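As structure tokens, the structure follows; a few thoughts come after it.
Omission of a single protein chain aside, the complex is shown with its protein chains in their original locations.
Chain naming follows the written order as A and B, and within any one chain the residues start at number 1.
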Amino acid sequence: MSEFFYGIPNTEPFWTGLKTLHYVLVGLAGGMAVLAAILTLRQHPDRNRYLWLAGLFILLDMFVLWAGSSARWYFSQFWLFLSFEPRAPIWWGTWGLSSALASVGLILLKTWVPLLKRIPEMLLGTVMLVGGLVALAYPGIALVVNENRPVWNEMMLVIFPVTALLMVLAVAMLLGSAWARRWEVMAAAVTVALLVAYPLTLQGEAREHFMREGLLVYATAGVLVAVALVLFRNPRLAAGLGLAGAVGLRWMLVQVGQIQAPGL
Amino acid sequence: MKLQRRSFIKLSAAAVGAMGVGGVAVMSNRAKASPWYHKEVKTVYSICENCFWRCGVKVSVVGNRVYKADGYKENPKSRGMLCPRGQGAPAQTYDPDRLKKPLIRVEGSERGSGQYREASWEEALDYIAKKMLALKESHGTESIAFFGHGTGDFWFVDFLPAAWGSPNAAKPSVSLCTAPREVAAQYTFGRAIGGHEPIDWPNSKYIVLIGHHIGEDTHNTQLQEFSEARKNGAKLVVVDPRFSTAAAKADRWLPIKPGTDTALLLAWIHVLVSENLYDREYVEKYTLGMDKLIPHVKDFTPEWAEQITEIPAGVIRDVAREMAAQKPRAILPPTRHTVWYGNDTQRMRASYILNVLLGNYGREGGFYIAMPPFLEAFPTPPLPLVPAAGGCAGPAAVTEQPEGFRPRADAGKFFAQSTAIQELIEPMITGKPYPIRGLFAYGISMFHTIPNVPRTREAIKNLDLYVAIDVLPKEHVMWADVILPEATFLERYDDFVTVAHKTPFVQARFPAHEPLWDTKPGWWIARELGKRIGLEQFFPWQTFEEYLNTRLMSVGLDLETMRQMGTMVQRGRPWLTDWEKEGRLPFNTTSGKIEIYSEAFAAAGFDPLPKYEEPQPVPQGYYRLLYGRSPVHTFARTQNNPVLMEQESTNAVWLNTEEAARLGFKRGDWAFMINPDGMREGPLPVRVTERIRKDAVYITHGFGHKGKGLSLAYGRGACDAHLQNHYTLDRISGGAGLRNNFVRLEKAPRPRLRSVVQIIRERRG
Partner (left out) sequence: MARLAMLIDLKACVGCAACSVACKMENEVPVGGSRLWIREREMGTFPNLTVEYRPEQCAHCENPPCVPVCPTGATYQNEEGLVLVDYHKCIACSACVAACPYDARFISKAGYVEKCTFCAHRLARNEEPACVTTCPTYARVFGDLDDPDSDINKAIQAAGQGHVLRPELGLKPKVIYVNPPSKQGLTRKEAQL
């Protein structure tokens, strides 16, 4: 069977460049918020550093989102905050990131604005934790809701949060936080297990497409994470490899998944 | 059954009104905030110029811009609907590549080198007039030829040459298109087929199309009525070496060996005759020569035809019986482009004879009898010559040469009175029978239309004067000495278009807005030039409104009334019964009857009854080059239209799957097409398909533009005319048979072409 068109269906990739980058960065932003929230709630001495990092990653991610939008100069951006759309993953993501950013900001500002000291840190930490978790979970959900795009199956719900944690823990290891190592090893182990399982959950033409378009990056990312898992004696190298693997994996899943289910 | 457009749903306007204004519109400067249809829209009647079917349209104008063209129900051409070319037609007017000012070729520069300077209309017209008068002095008025195509061609190919005194006026729509079918019709029925084929599609029950591109040529009304026929349950048989769009809709597809159609037609005639299935009563009443046809077709059995056509004898017999069972509501509609193999008049005669045996001419479900509408010409002093270029409505019926002028330069090369544009090229080179030293090209695509392009280029180089009147800088335009930029169809009045039809009608074109740039309507150019070459007496009108109004007065109308109507429909006499009521018959043949046997052909030394002649065989290693139409393009006229180019930006060469495998072509590959003389076209994409026979390849006509000023069209696809170095002259009609041309394919690297989308975005600035 061959096909020919007058006019063109809109089959070009719709999430490219900065938008795909967002799917990577939001993991770092949300993950870092979760990490900072936990450290805050536990009154960990490292917490300030991670609060700054969380704030930085959230701002960076939001900047990338804004810069990547062709509506960047329009008022419509504010409708993200003026509307109530609980069925939309992106709406949740917006509020998750914003509330995390707000609580990070409020805690950090306590140093200079005495008035803010009245807000209990536990409350801000909890808000940050919830916001961070939402931001952590939302990319996977935003992909899974597209039933028509079979590469983005339910595995995304796990792969995206886990790789996000893999990334932020790797950053923590690179910064020399020893407590991160145990969790990083765990995250890497879970990631490797997911990577082995995921292709088995794909079927038919979705699988063929995935194998054709994504296998190289997928396998490379998998190997990087696996090597990181084995190399835990060299924490910085392991962290670097894990981070690279997770970044590549997220990027690739977003790019390769933009394929319609066969049938049209 | 006439299909009715429905009045439909009740829609609450409020629900829709919410769209676009819902929410806070602050800071929103988006284009969609004020679409054209929310502005003050003026509606103007016009006639579409994006193909030669010429549908009546009404266009929506906001300021100096037409946003939309639509058909209107009162117009018998569009009947409220439009094809893609018509829908996209307004875009041409706003093409930044348009010719914007008169141009004069820089003195001393070579033709084709494209060096021009801008000039005023005054200077440009004076320049042309001076050269014309000099040519008249040195070589006579006949030494200037006039070529043209389009609604405005009346001024440049009919009126001006006749007033000036040159019989050498021609349109490609005759000898490169309809000549064989029109000549055959004249000598069979004594009537033209005409530009609006008089087929009663909706009432037909059995339709046989031979090489017909319906659905691909998108002739609007024809496509509508074809669809009605199919909805009404007509059976459809398509004879074509290619699985065309029509074939895709057919009940039977007969993939005939190219060039053998006459054998198939003769075999069908044989079956109707030998099995006594034809309409005896009709034949006896209206025709002459059946007695000679019966012995003539005795040996043309389906078995004989099977050997030639590669269509099984059983199928041939079945189709003949099926069509006979539906007679007279069975029809073989003539195609428009009939210049195929050089024996085309005879093929068309065979087709008409078959139609006559089915008794369908002048009967419902067959051919209706088209009458031209009544409308007087503008009164002028008698022209020295009678306009003789003809058109797709057939050759002009000029049989006598007026005294004091030399006969047309193609005289004697063929039998009929049609003009053969391709035969007027040679005299530009050889000076025989007499020299043609000047040329006007109005709206045609010389290098895309006339076969043997190298010869045309050489001829143009030889000329003393070459004037092009056009809208776009097509390649041949940029060879001219003087280029006159015409206003587009949306920007100008034109003479009325009169259409011979079941209900004859007159349609009008009104300007939607002032001409953009420094462009002028064709009638203005013709008149201003006429004044400068001593023809002022033939342009007695002061304004064009006066010209149009005067013509309308002959039918009791005036221009302002017509402005509100667009179209005026008259009554016709479509059926034989209408004529018989008046005690006469419509056949203007010598005998007054349908001539199955042509005495005139016999007297001139041609076969009085059609015979099958073998087409030139395909040389080893080559394919027969077939060509056709794309539904979104018209010939070589629309390839710079951004809207249409976005739909289809190149042609592709259709190659049979097995042949592709043999040659190593895969989907997505590119190829050059090369003819036996080494002329190369392309690269163009290869369309690997099951939809074509193994002995032929196919491209759509019109791509492969070489005019660098056409930013969208330039360098895309391949041009069939550039591969058609040879043609087989039809000695009866003067038609140039184009399908005895052959090509081979060579692999080509994928060219580095920028996407049309990218170019269009940039052109907009």
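Note that in this section a residue touches a chain if its C-beta (ideal position, glycine included) is under 8 Å from a C-beta of that chain, and two chains touch if they have at least 3 such contacts.
Predicted model, so just to flag it, every value in this text is computed and none were measured.
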By the contact criterion defined above, which parts of chain B meet the unshown chain? Give residue numbers in ascending order. 3, 5-13, 15-20, 22-25, 28, 30-33, 35-38, 67-71, 80-88, 90-91, 214-216, 218, 220, 223-224, 226-228, 230-231, 243, 245, 247-249, 253, 255, 631-632, 642-644, 646-648, 656-657, 689-691, 693, 757, 760-761
So which bits of chain A touch the chain we can't see? 1-12, 14-15, 19, 69-77, 79-80, 82-83, 85, 87-91, 93-94, 142-143, 145-149, 258, 260-261, 263-264
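Criterion: only the chains that are shown with their structure count from here on.
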Distance between the centres, which are taken as Cα means, of chain B and chain A, whole angstrom: 61
Under the definition above, what is the set of chain B residues touching chain A in their complex? 23-24, 26-28, 30, 84, 631-632, 646-648, 667, 687-689
Touch list for chain A against partner chain B, complex: 2, 4, 6-7, 74-76, 79
